[in-house]
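Subset of chains shown; positions unchanged.
Letters A and B name the chains as they come in the text, with residue numbers starting at 1 for each one.
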Amino acid sequence: MEFTINQIAAMLGGVVKGDGNLKINMLAKIQDAKPGQIAFLSNPKYEQFIYTTHASAVIVSNEFVPRKEITSVLICVRDPYNSFTVLLQEYYKMVSFQKTGIEEPSFIGKGSTVGESVYRGAFSYIGNNVRIGDNVKIYPHVFVGDNITIGNNVILHPNVKLYADTKIGNNCVIHAGVVIGSDGFGFAPQSDGTYKSIPQMGNVIIEDDVVIGANTVIDCATMYGDSTIIRQGVKLDNLIQIAHNVEVGKNTVIAAQSGISGSTKIGEHCVIAGQVGIAGHIEIANNTSIGAQAGISKSIKEEGQKLIGYPVFDVKDYFRSYAVFKRLPDLNERLRQLEKVVNGVKQENPVINDSAPS
Amino acid sequence: MEFTINQIAAMLGGVVKGDGNLKINMLAKIQDAKPGQIAFLSNPKYEQFIYTTHASAVIVSNEFVPRKEITSVLICVRDPYNSFTVLLQEYYKMVSFQKTGIEEPSFIGKGSTVGESVYRGAFSYIGNNVRIGDNVKIYPHVFVGDNITIGNNVILHPNVKLYADTKIGNNCVIHAGVVIGSDGFGFAPQSDGTYKSIPQMGNVIIEDDVVIGANTVIDCATMYGDSTIIRQGVKLDNLIQIAHNVEVGKNTVIAAQSGISGSTKIGEHCVIAGQVGIAGHIEIANNTSIGAQAGISKSIKEEGQKLIGYPVFDVKDYFRSYAVFKRLPDLNERLRQLEKVVNGVKQENPVINDSAPS
């Protein structure tokens, strides 16, 4: 990146105080910034740094009134933190999508087409009859199987593996080592104790705006014509297992190392923490929040619950129960003491127990 | 695939009603099928669809009597569901094994041999002194290290990584991203607080008919001459960890994200659910069934148990205990009430506790 301060100010709708023709090539924190870099000042705690920073430019609030001399050029905006975030995002997008062209050797099969501004890294492999949209970035060692469709503005990081027939929407980011479309885990037990593989012939559909973390695996659906579906806006962290025929609803977020078993349907706007396990053939209602390491064995029908435990129940109740769990040996001892007392009473004064005194 | 209906009927031992010369190129569900496709009708609930389906052929029971006109050709068999499954399996096998030949660039080292009908995808790597059998499919980006032996009819999906000296039997399917033969996790603590790596010089043996899910890892044995062994017919799901010197017995099935620690021996016909953890240096008896997220810290000696919890015990007992766990705050309160009563009694009527009234 290389922009003048004036160009950046125009982008942010800000006002420049100082030489707007200086060039900026990087973003930085105000305490670390070097010449050629731009920083921001939002939290007053950091004000001291604006008088000593080497940043060429600092984004400040319209209200900011310097108490000492400042050598940096200022860009005055309504909300400096928000403006810096916008800048970060633009910069990140620029960096992420900067590669174009074809590095050799790379492989593309028969009948496959790619759009404009596509990057195909060295050793990337595209099978037959693949449709790839515009501005797609295919890093080295990516495998795209036959009959796959990929939308626009998609990033496939190094070594993503897409089995045949996968469909990927627009604006998706898929991280290194992700496997999409591998066989579901389906085996028919035979009378001799062995298992026969059930053919896994469906596919996986990833809708728009989905992010998938490194080394996560998403299995294909079992039947031809069926799909494992990751809905629009879903964010999956690293090392997650999504089994065959699962559907994850819109804008649901799942943290690392969680696993969803076959044919389960997760609702929209759910938040699932790390290392959670969810059984097969169940449904999780919208807006469900599931705590770390929880295990879910039955459908969650009521929306908006916060759950934890194995099997899960209300998170507050879990911690109340767990507080007692930690004192169980004490509880047990108290019970024994009571038994001693009461049984002592019983033995020594049988009348109390066996018949009412008149 | 492209077969005539007559050919398919012959394969299934069925009788054709209609034009057996029509060509079939795909399997489908009866409600979705298009011309050129074959479907089946087994469940009477779906009978309505046979009168409107666009399938070129439908597999039906010998007993089936149409109540309206049907445009599809019928193949009459004893068990339509079973026949369709046979067809599915044949089709799947055909699709899975259809690739042959060598895509370039690919790499093969010195002294390595491959059998008949082998596929070697672009960017696949085969080291030195490797023996590969017939009908093996090596997808792009697969790495086969030195001195490896692979049997017949094996599929190595994209990006499988086999470290040197691995042995793989016949009819195995190994999914994308699987790592076999990586170093076991062995470190000798030193007096200065650091750890020295213990050389991991053994290998991994995968017997016949094993399926291994995507991104699963199987470490090699520690000592030269020893092996981590996956016995015949074992099915491993995705993202599983198998540590050094583990042995998994015949026809055992392990679900996703479970982990087996070093030197543990799992029996035959065990069923291990997802996210289970098993400690090192123990043995699990045959036919053991372990529930999701369970943790096993000691050997399971009695066969045929169903276990769960951490550490595991009988699954029914676990759920009975857990039912009480959920009410522990209530239990605690009941205990306090009793204590109040009884201690109230004690304080107010010390005689009852300290000596028997006569």
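As a convention for this text, contacts are C-beta pairs under 8 Å (C-beta built on N, C-alpha and C of every residue); 3 or more make two chains touch, one makes a residue touch a chain.
None of these values were measured; they are calculated from a predicted model.
For this complex of identical protein chains, the structure file gives a whole-complex count of 3 copies, while the figure shows 2.
Note that in this section only the chains that are shown with their structure count from here on.
Bringing chain A onto chain B by least-squares fit of CA atoms involves turning it by 120°, to the nearest 5. Chain A and chain B have Cα centroids lying 26 Å from one another. Partner chain A is touched in their complex by these residues of chain B: 26-29, 32, 85, 88-89, 91-92, 103, 105, 121-123, 139-141, 157-159, 173, 175-177, 209, 211, 213-215, 233, 235, 237-239, 250-251, 253, 255-257, 268-269, 274-275, 292-293, 322, 325-329, 331-332, 335, 338-339, 342, 345-346, 352-353, 356-357.
Per the touch definition, chain A reaches chain B in the complex via residues 105, 107, 123, 125, 141, 143, 145, 159, 161, 163, 177, 179, 182-183, 185, 187, 193-201, 215, 217, 219, 223-225, 239, 241, 243, 257, 259, 261, 275, 277, 279, 293, 295, 297, 310-311, 313, 317, 320-321, 323-325, 327-328, 331, 334-335, 338, 341-342, 344-345, 348-349.
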